[in-house]
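Note that this complex is displayed minus one protein chain, with the remaining chains in position.
Now for chain A:
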Amino acid sequence: MSWRLLKDKLIRQSFAAMLILSLVVIAVILIGLGLKSIPLLRAEDLGTILTESVWSPLNGSFGFFPFIMGTVWVTFISLIIAVPLCILASTYLVEYADDALRKMVLPLVNVLAAIPPVLYGVWGVLFVVPFLSEYIAPIVGAETTGYTVFAGGIVLAVMIFPIMVSIMVEVLQTIPYELKAASLSLGATKWETIVKVILVKSRPGLVAAVVLGISRAFGETIAVLMVCGNIPQVPKSFFDAGYPLPALIANNFGEMMSIPLYDSALMFAALLLFTLIFGFNLISRIILNRLEGKA
């Protein structure tokens, strides 16, 4: 066989090997986390640790419910803030803004994405936290230090903003002009065309953008950890402190490892986070497929 043909074959196989390697990494992480979690799962019942609210490693009680809820609250709040904002912003950029503005704003949005998370954390501590405790909380009559799931949600919303906006802009740009023309030529206004045609047509893409945003939000650690208060309790309102899963791992890993089952519990936290994100992506993939089938 000539060298060229051989090279062609080799290339193909080495590329396949690279693909397998990257998949193996995921499997190895999963197996590693699973093995490390076994001691905790032997000692405690899975159902109990997932629903138990008391986190007191010294007394041997490991309730993960506060952390799960902390993650859910922070993610949820960030989405409430970011999703409408991103849809409106990207629609404006694509449908109303002129070329010059679009060319100026999009790179700026990407710069936002490149800012290290710790800077967002600092911004959160310096501005968001005091703003919440001094201005917003008094309006609704709540008393708080400002270190709350609300602060976490705001910081996170700003962090997922760039990725969502840039994907949504791409999605909206794929809508063919003729589809808009069809609606306009029936006498629809631009606004009617956007709401009834463009946003409907781009729904699968917009959902995909939100999914990527959520995946980012789930795992974001340092910025959220700095503003959330980190108290292992189930948050009951926007103005309660929370303790998301990634913060639990980052704050405690490497410390107090003498406590029995503690490192196993942290590994289980990691496994839980992994499962949450994995499951979430799976579900959203299914939803997306359905949406695409319909559209």
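Following the convention adopted for this analysis, a residue touches a chain if its C-beta (ideal position, glycine included) is under 8 Å from a C-beta of that chain, and two chains touch if they have at least 3 such contacts; residues count from 1.
As a convention for this text, contacts and distances are computed from a predicted model.
Remark: of the listed names "GGDEF domain-containing protein", "Probable glycine dehydrogenase (decarboxylating) subunit 2", "Peptidase S8 and S53 subtilisin kexin sedolisin" or "Phosphate ABC transporter ATP-binding protein", the one matching the undisplayed chain in UniProt is "Phosphate ABC transporter ATP-binding protein".
Contact with the omitted chain, checked across A:61, A:183 or A:281, is made by A:183.
Checked against the full complex, the one of A:30, A:50, A:85 or A:197 touching the unshown chain is A:197. Residue positions on chain A in contact with the hidden chain: 99, 176-179, 181-189, 192, 196-197, 200-201, 294-295, in rising order.
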